[in-house]
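Every protein chain but one is kept in place in this view of the complex.
For chain A:
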Amino acid sequence: MRHRVTIENCNETYPCSEQQTLLQGMEQLGKRGIPVGCRGGGCGVCRVQVTSGNFLKAKMSRSVISEADESKRIVLACRCTPTSDLSISVVGKMEKALRAECQVEPEDEVSVAAVV
C-alpha cells in the first residue's frame, strides 16, 4: 500500500510504500528535501518531525535521537515506514542546506517566490 508523504519545508510530496522507508521513497523518485546520509539510522542527518500521520519505526542510534525527541515524534526518515499519509518537517542539522536545495528545483522556485 502506498501513502503520500508531504515535506512541509519545501512543499514536496511523494508516494511511499509500506515496504519503503520515508527516505528510500523520496530518494528513489529523485525527489529532494530530506538530507540523505548513511540510510542506516546512525548519522542523524535525516531527522524529521512527523506532524501528522502514522508510521512504524526501527531502531535508531541514541546519540542522534533522544527519548525526548521520540516523544515529540522526531525520528530518522531512514528508519521509518508510513502506515498512513504523512506530513513531515525536516529538523536535522542540514535543514539550512535543504532550503538552498529546494530552490534548485524549478517548480519550487514559484512556491519560494510566493512565500517571499
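Note that in this section a contact is a pair of C-beta atoms (placed from the backbone, for glycine too) under 8 Å apart; a residue touches a chain by one contact, two chains touch by 3 or more; residues count from 1.
In this text, contacts and distances are computed from a predicted model.
Trainee: Mind telling me which option in "Ferredoxin reductase", "Metapyrocatechase", "Catalase-related peroxidase" or "Cytochrome P450" is what UniProt lists for the chain we can't see?
Mentor: Its UniProt record gives the name "Metapyrocatechase".
Trainee: In the full complex, which of A:Cys10, A:Val45, A:Val75 or A:Ile88 touches the chain missing from this view?
Mentor: Hidden-chain contact among the options goes to A:Val45.
Trainee: List the residues of chain A that touch the chain left out of this view.
Mentor: 35-43, 45, 59-64, 93-94, 97
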